[in-house]
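Single-structure report; data block below.
With one protein chain withheld, the remaining protein chains of the complex are depicted in position.
Going by the order they are written in, the chains are A, B and C; count residues from 1 in each one.
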């Protein structure tokens, strides 16, 4: 088993997908042990650390990477199986942020009202019981929420020579902020440049659907990823697979276009997998499908289109069985 | 127990919310047994019955009602508890429809491409096993999908003297097409006119999230609704309650505005229920909330904002305990 | 010449299109002299009269009418030629309004920020010089703006038994708020119900494109309309004609759909008028067309697609020459 560990020094984080040299080279089949910093670059250390003051644009949402996968070329697909996602600290931070979030005017949905108050919340994490404690800032209200660790951001270098801020999700992945990206899931990303150049960041101990205030339970993560390369198979938009489901994503504005992209990809993928014609696949996905909301706060919004493999007949075996193979590889990994 | 049964004759269906006299008067506390016709007004009877040919605009999406609830006045809330929703036939119909659905140009998202093919699918319903059978039109592919009966359309007469086609969801309810509206759920609707004038229709044996092709497993329903009236409590947008969750809805375009409306209502409702200030409630809903997609195909799109009552402290008791009371009333009902 | 004068008493105004009996019957060919009240129902009489306090929902945006046109049936088109639009007072009012306008959160684009300040501006109108004077509320800044009187609202009873608040523009017309609707222009409206039931209101002494703050220079108007009926010619969305241009409108959300509707209608109309095929007409409109913004503040947004008749070859003669005929009729009218 080929295991690589990587913990970036502060200056090694990336803030774009694309436009950045690889921090390391990996062979397909590698198990990668990563540390990822939180979206605040670790600078929020108390509820008095307002992000707009302690963080420095554009040094937001750092990602760990990019990693060059040997042999990856445009037209291939990277398969990243998330073996484990473990909070690296005993607490997480959340906040409002001026002109960011779904229920406020933003730089894009520009209004003349003053921004909402900027406020920070600390969540204590109980890793044994897997709960995070919400504590109101104004009053005594408190409640325990189940942890459900995930990564908001994973992606590769974009096509067409672009470099995009890590906060933006698009066809290359990026800041999709979907709760579906948890341990046990394989993410498929189409390769646009030699080596693929994938990176991972923005760990959340938990997130509500849509990440409505703009941030989740932001925390540094110790994450293990098993990396595979599928040669000669392109992937138009990031796709996810868990043991029971296939998922397509779409990231765009307005939100219905994110929905359209994700459903369109799931319909056309279903055609390939089942042999159904377009209309029959459209009908099947329409009745069998789910549509978990990713984010409704970032520079593009993200929707996921999801279908149970059992509804696809024998059609649920995708990417040459990469998910099952990576599951087996992960099961042999005994941890750091 | 006051039980009223109503099965409309063909000319008694309504095609608008508002602009129509009541078909009957009910006292609060009534159990109402209803028959609802499918969205095709029952005219699709084979896969060769194309809706655009056998249906006649605007006689689409008939609803049963409206019912006048005695004592209901503007500023009150109707509580409609769905005791049971049972397919009235052993099959359901679905179809594409020219210029309708999420993955086609429409009359609003107007394009110059020819419309998609219009195609009808028949689903056989096995009420004992609660499964519906998908059968491809082009090929042998078939799969059983679990039934999950629901109503796409429920609403009251709108405010401001408006009358709206039943196909349109808005603040008065209407064609929200959310899978959350199943048996066991209480729907709260703000009263805009004397009597409230609610109506119900558009039964689905099952629906995917977003109803992407524009129709679900459309079927006539035998439905039982327990009706309550909450005096002096207004409701800005339709809300739902099941045993474990509170839900707000929003219906608008673009889809992010439906999301904003529903999340905004859930945040402000959470403030009322918990005593949290706005920012603290925003944070709690952001991390604890879900956002099930209703429809992304109708003339307005619908999103649901949902939170588990257990995350609201003691704050989950709403509308004077109407849901629990209606649950009890329903449990005493022994059926038609 | 058949001339009818109508000045509504306060209780005779309408607040919906549809759902209201006619206030009068007109024969085609009639010249109609109307008084229309301002969008505040005349209740704002000083800069201290805040609309949210002095106006009463839903009694906003009163329209004068509806008028029944004899012989008008579904499938016909009403042609309303605006002979003159003259401010009825020597001043106009404008205001911000809580949660209304393009640069604020609204009930639909729901945010948690407090609303913008509500403020009222008075414009003195100099009818001789045709200028309106802007005067800052906070400071001495003042400037004269040219008057360009228009009606924000004109429409007929909607299809499908609907009734819509006068503030909403849609396929039946309504509150389009386009600066193109000035004297000298003919508006074409498809008839949905017997008599058509048209109404007119919401006079503006002047308006910026998009009506960004939500109101224009709102004023009561003395308006003269020449009314024609085109039998057997349907009109899908309101169209306008001036001496030199043809215009289609679209009203929807998001704004690109209003654009799409208006451009789609202009392309298909161009096909009819020129004999060009769809692609050739699409190309011609793409290069020759204009796209004046109507409103970006109402419950639907409005865009206009506009093309000079001279670019359509001999194809600019529409609706059986109604515009020219109404121009001649207007020229014979010597005023009240």
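The definition used in the following text is that contacts are C-beta pairs under 8 Å (C-beta built on N, C-alpha and C of every residue); 3 or more make two chains touch, one makes a residue touch a chain.
All values derive from a computational prediction rather than experimental measurement.
**Q** Kindly state which of the options C:4, C:23, C:103 or C:127 is in contact with the chain not pictured.
**A** C:103
**Q** In the whole complex, not just what's shown, which of B:116, B:197, B:247 or B:285 touches the removed chain?
**A** Spelled out, the listed residue whose C-beta touches the missing chain is B:116.
**Q** Which of these, C:73, C:124 or C:209, touches the one chain of the complex that we don't see?
**A** Answering carefully, the residue with contact to the hidden chain is C:209.
**Q** If the hidden chain were put back, which residues of subunit C would touch it?
**A** 94, 96, 102-103, 116-117, 119, 121, 132, 134, 136-139, 141, 143, 145, 206-217, 253-256, 259-260, 263-264, 267, 274-277, 279-280, 282-291, 293, 296, 301, 303, 311-313
**Q** Spell out the interface residues on subunit A facing the chain that's missing from view.
**A** 15-16, 18-19, 57-58, 107-112, 159-165, 250, 252-254, 257, 260-261, 263-265, 267, 278-279, 282
**Q** In the whole complex, what residues of subunit B lie against the chain that is missing from view?
**A** 103-105, 109-116, 254
By definition in this document, only the chains that are shown with their structure count from here on.
**Q** By mean C-alpha coordinates, which chain is most distant from subunit C?
**A** A
**Q** Using mean CA coordinates as chain centres, what's the subunit B-subunit C distance in Å?
**A** Spacing between the chain centres: roughly 35 Å.
**Q** Can you check how far apart subunit A and subunit B are, centre to centre, with Cα atoms defining each centre and the answer in Å?
**A** Roughly 33 Å separates the two chain centres.
**Q** Going through subunit B residue by residue, note those that touch at least 2 other chains and give them in order.
**A** 253-254, 260, 263-264, 267, 279, 282 - these are the residues of subunit B that touch more than one other chain.
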